[in-house]
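Every protein chain of the complex appears in place save one, which is left out.
Chain nomenclature is as follows: A and B, assigned in order of appearance, with residue numbering initiated at 1 for each chain independently.
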Amino acid sequence: MQRITIDPITRLEGHGKIEIFLDDAGNVANTYFQIPELRGFERFCVGRPVEELPLLTNRICGVCPEAHHMAGAKAADAVYHVDIPRTAKMLRELLYSAFYVTDHTTHFYALAGPDFVMGPDAPVAERNILGVIHKVGLEIGGKVIQCRKYGHTVVEMIGGRKVHPCTSIPGGLTKGITEEQRKEIEEMGKWAIEFAQFSLKLFSDVVLGNKAYVDLILGDVYTHQTYYMGMVDENNHTNFYDGKVRVVGPDGKEFVKYSPKDYAEHIAEHVEPWTYLKFPYLKKVGWKGFVDGKDSGVYCATPLSRLNAADGMATPRAQEEYDKMYKTLGGKPVHQRLATHWARLIELLYAAERWVELATNPEITSPNFHTIPTEKPTEGVGIVEAPRGTLTHHYWTDERGVVTKVNLIVGTTNNYAPISMSINKAARSLIKQGTVVTEGLLNMVEMAFRAYDPCFGCATHSLPGQMPLEVTIHDADGNPIKVLKQFCE
Amino acid sequence: MTDTPETKPFEPVIVGFTCNWCSYRAADMAGTARMKYAPNIRLIRLMCSGRLDPTFVLKAFAGGADAVLISGCHPGDCHYVEQNYKALRRFHLLKRVLTQMGIEPERLKLVWASAAEGAILTDTINKYVEEVRALGPLNWPAKTIESVSTPIMEEVAA
Partner (left out) sequence: MSAKPKFAMYWAASCGGCEIAVLNIHEKILDVDANFDVVFWPVAMDAKYKDVEAMEDGSILLTLWNGGIRNDENEHIAHLLRKKSKILVAFGSCACEGCIPGLANLTSTKEIFETYYETVSTENPEHIRPQPSYTMPEGEIRIPKLYPVLRTLDQVVDVDYYMPGCPPESHQIGAVIDLVVQVLQGKAELPPKGATIGADKSTVCDDCPRKRNVKTIKEFGRIQLTHADPELCLLEQGIPCNGPATRQGCGAKCPTAGAQCIGCYGPAEGVIDYGARLISAFASVIDAEKPEDIDRILDGLVDPAGQFYRFNLAGSLLRAGKSAWQGK
């Protein structure tokens, strides 16, 4: 069988490769999205003191260590059965909101933006952050740098460091913030709200104002009907830091809403022998393979999923944008995966509004940021929404608080099956008998996984404007029959 | 009949860190008095047991030693007043780390001695060599590249 190998997948965190098999007629027989790495956190965290886990699990991902730090901190709080002071909860959520602004900005401008602002078929030389800047003005690069700078300043003020924060401990935090810091955080937050609105306007003008892009978003190539997962507060509004996990079906109706401690009743993970990563699915529906629909346990956990799973946003401006999106796309739930980019910007606005909300709460500067745990440590679960999906940390310890067992279900992992399905569908739709496999076509296969933001982009780095790519197509005997190159020297 | 490598008895290699003021002198005394102690031990003289940097112990194990003996003056008799207590504390902490690394704690031994205790030191060394012989070789592979460059996934996957 003919085989197209893309190795490594680029512009995402971690490693991955795609194998595309073509039958004799030249149609796609099957695709495999393989994850080639395993480091072993669930094993080597055993034997460590539980207060170290928010620090060790930071190193699962240096792009979203804040997410692991928070999930780990909440799990460690649960292990000690301690309620943290309100100020500590607010400070953690404030750090987290600022982080969300930074992270969603980075993804949109460097990863997603080029595909939309320039167009998926645009010349490769323009289909990157530079092209975006030329099209919309040099100011953009400066704004994106500014946004990242502000976000990481808040992370460092509350979390101690810009990457791999260190201040969350069982019972709260090791420090609070001063009034001076609070003022600075508030000012930066207000700027972030404006930047978020600017980004949404950009999306509206450049993407929604262009019929070709709208057709792409609404088209079938990138559409899947699966279950959708997201954390919600007591009003069923999206919350990134705390709440219950809600899952809605492909029809948009609530399927289940569970407390963090009950996750194992609802989520199970499937193993395949050709990849290191596992495939989470809804236990009560069952694993039926890589298929859509109500009877398949495959679920999705992305910004679009969160908005599908919620009844609305907790802040006013974000709520307006939420209503606008669902009105434009024909109601809830939205199944078109490219709409995730839009949902991500709505979340960006919500995170910025929440940033200011928390920064202007008078309790945020209270010196009461830690409660000493008094109960014996045993076992606990902590769940937050990572930008890339619902993140679950589960720790067991002995009576000294030394970890005896760990279970983690990480953000992007939730989406391993949906991403595989999206790549498969895009490849099948785009590569058919007689199709000439071009660079633009390969980019459109890549767009299938890029919508999920499998990791990060580079906010301000001036990309060289070229997407060096080489594709080799072999015949059944393994002889290369065609080599396509772009920008490979 | 010749000894093949397999039938030769295991000869432990032990590195002994001795204090200039007590055990080194005791070992000297033993030598002068023709008291025999096993050649398995390689003695290294420090001016004080408090000079023992845990790095020396780890380097010995990584370099092929099967055991390490540390020896210093009796508590209260340190030539530099208190430094043998530092050696004692480092010894206790090192043992815990070595245990976690999978090195039997018996492979690290601490003895107190005085310059006059040549016979006791000789006896201690000889007994320790037999203890280590019974433990078997350590063969710590840190320096052996071959032991790490072979992927083992097939075994793990089985």
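As a working rule, contacts are C-beta pairs under 8 Å (C-beta built on N, C-alpha and C of every residue); 3 or more make two chains touch, one makes a residue touch a chain.
All figures in this text were calculated on a predicted structure; none of them were measured in a lab.
Student: I'm checking contacts with the chain that's been left out. Which of A:Leu218, A:Ala264, A:Val291 or A:Leu329 qualifies?
Tutor: Hidden-chain contact among the options goes to A:Ala264.
Student: Would you indicate which residue among A:Leu56, A:Ile140, A:Ile383 or A:Ala448 is in contact with the undisplayed chain?
Tutor: A:Leu56
Student: Residue by residue, what part of chain A touches the chain that was omitted?
Tutor: Counting only chain A, the missing chain is touched by 1, 3, 6-8, 10-15, 19, 21, 29-30, 32, 34-40, 42-49, 51-52, 55-56, 58-63, 65, 76, 80, 106, 110, 128, 145, 148-149, 152, 156, 159-164, 166-167, 169-171, 173-175, 263-264, 267-276, 278, 280, 283, 287, 370, 372-373, 394, 400-402, 405, 407, 409, 455-464, 467-470, 488-489.
Student: Just the residue numbers, please: which parts of chain B touch the chain that's not shown?
Tutor: Output for chain B: 53-55, 57-59, 61-62, 75, 85-86, 88-90, 92-94, 96-97, 100-103, 140-142, 147-157.
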